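Shown here is a partial selection of chains from the complex, left in place.
Note that the chains take the letters A and B in the order they are written out, and that residue 1 is the start of every chain.
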Amino acid sequence: MSVNVGILGGTGAVGQRFIQLLDGHPDFELVAITASDESAGKSYREAAKWRVDSPIPNWVGDIEVRATEPEAVPDDVDLLFSSLPSGVAEVVEPQFTEAGYVVSSNSSNSRMADDVPLVIPEVNGEHLDLLEVQQDERGWDGALVKNPNCSTITMVPTLAALDRFGLETVHVSTLQAVSGAGYDGVTSMEIIDNVIPHIGGEESKMETESRKLLGSFDGSEIEQHDVDVSASCNRVPTLDGHLENVWAETAEDIDTDDARDAFADAPTLDLPSAPDPLIEVFENPDRPQPRLDRTLGGGMQIAVGGLQETSGGLQYNCLAHNTIRGAAGASLLNGELLVREGWV
Amino acid sequence: MSVNVGILGGTGAVGQRFIQLLDGHPDFELVAITASDESAGKSYREAAKWRVDSPIPNWVGDIEVRATEPEAVPDDVDLLFSSLPSGVAEVVEPQFTEAGYVVSSNSSNSRMADDVPLVIPEVNGEHLDLLEVQQDERGWDGALVKNPNCSTITMVPTLAALDRFGLETVHVSTLQAVSGAGYDGVTSMEIIDNVIPHIGGEESKMETESRKLLGSFDGSEIEQHDVDVSASCNRVPTLDGHLENVWAETAEDIDTDDARDAFADAPTLDLPSAPDPLIEVFENPDRPQPRLDRTLGGGMQIAVGGLQETSGGLQYNCLAHNTIRGAAGASLLNGELLVREGWV
């Protein structure tokens, strides 16, 4: 089985990760890349300022970049991944879904819309059924699925695992890599020998997206989880890998052995990009560390460490690769789920 | 008035800060520097691997380094600052206090001992009176005063200010500079493009020292505050300046204007190294940042920002220079208080 896929906005930092991950993918064949108008018509090699640390695959370098509009994309494309800037995506993604395309999008627009599934396959894959409501209400032939923000996705699989103890309150402090802001997002003068204790909009994304992801779908709408998440977000001088300090307070006490069991029980899916196990627990309190552990499971694993019982819950650290599990890999995994569930 | 002072363990990173801060001090004259036996007899210039970013003061470079033992220190020294490794300090500091010296120490040993005052002058200067108990019990002519750990001292002045609302619970996540581990403490291979989510012993220092600092002295002993502090400590690739994300839960709700008032009301002392104001509040949520704000008030100010009301309290960030306010400057200010209070 081979599915023809395309990338909307494929020349940026996340777009380059999509290409890296699609190179050699067992089921997906990349046949179209779109970008801004000034890139359209150029070869991908010309259009992209390639910055990933493996050379650009030759067959991709020669692909001609297309304009980001439905007419410019060939009809035999079955699935589109989107890493468009959210302002552009807000306008363009509905044009594609209206034209019948299925779009798995990493852009931040519409994540909290009532009829748009926000999905981490191992956490709430069943929310995909919300697409029936979406197609009904919007009259779309296509469909739009979102993955959450990179800082949210690092933490939520661990919260889902701990919800068996009755998740009530979460305090989380993030130490986020510069790649999360895009290639030009953080200047060197801002971040060398420095930390920036604020990332615009990030804290509220973590607080609202978590409730939707951990919520339940009753056949017609998502009932949000009532967990109270309070986040404090920091940009630090790392290239890739978001590290997070978490305090989860729960209805029941958690001892660290129970927590280990809960993390070990996190589901693993039979999808090409799904890691096994989903959550890797380190016993050395020094770990996980961004540079050493961000590529675990091909960058799709959630690394956890520093488990301590704390008053009313569990204190721990978690880490994921922000442009793989937190962006391109997240959309890709959603795409694999869409195929398995028959939406593509 | 001029007080002759000495430094125990003056060649390391904190020792060098002591020298920088004593250069031009209005009341203190540096007359003796001790170090390990292999340095004794050398000029300070030879013995210290000077790494501060201003040249070594000429008059200091020529001082002959002494052994770290009471007999090696001249009798006319009135006050000693200590930045000895804690294992050494544990043995040596009592020798000096027994010999009649007053020691203002930054070393971590004995900070939690019942009869040793742990002091931040603007927070709990009255704990100095515990020295009467100390001299009584130990039969010392001298006296031993401690300042807290660098990560504790960054946060506690802000907690003291918020205690008017009834401080109950604190979650704090730290982003600590490499200089906090000493000159050789963190290798470049450990920290470039990386974060280490663990600093041995640091979390418990923040948890226990805070309770003692915020406690009250009843004339015979310190009654510890019952605040419950839970800390998560990280080493990040900054040179100086510890940044901390704090959630303070209090009996009363705190709105941000009340918090600003509380921070503005923090006391400022009439001592040469005391900053005015003690706490500087930034309105731009991007600030404070380590590189831009660590030298505020000569490195003695606590910078605060990102104030947000949170369920049951206040969320904010605080920052201080870890080798000035958090180490050498802390001991120096304690020394100034000891003089004013007549202990020297």
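By our rule, a residue touches a chain if its C-beta (ideal position, glycine included) is under 8 Å from a C-beta of that chain, and two chains touch if they have at least 3 such contacts.
Please read these numbers as outputs of a predicted model, since none were measured by experiment.
**Q** For this file, with 2 copies placed, note down how many copies the whole complex has.
**A** If we count all chains in the complex, we get 4 identical copies.
We take it that only the chains that are shown with their structure count from here on.
**Q** Roughly how far is subunit A from subunit B, centre to centre by C-alpha average, rounded to an integer in Å?
**A** 42
**Q** Subunit B touches which residues of subunit A in the complex?
**A** Spelled out, the residues of subunit A in touch with subunit B are 169, 171, 173, 175, 192-198, 228, 230, 232, 234, 236-239, 243, 245, 247, 285-292, 305-306, 310-311, 315, 317.
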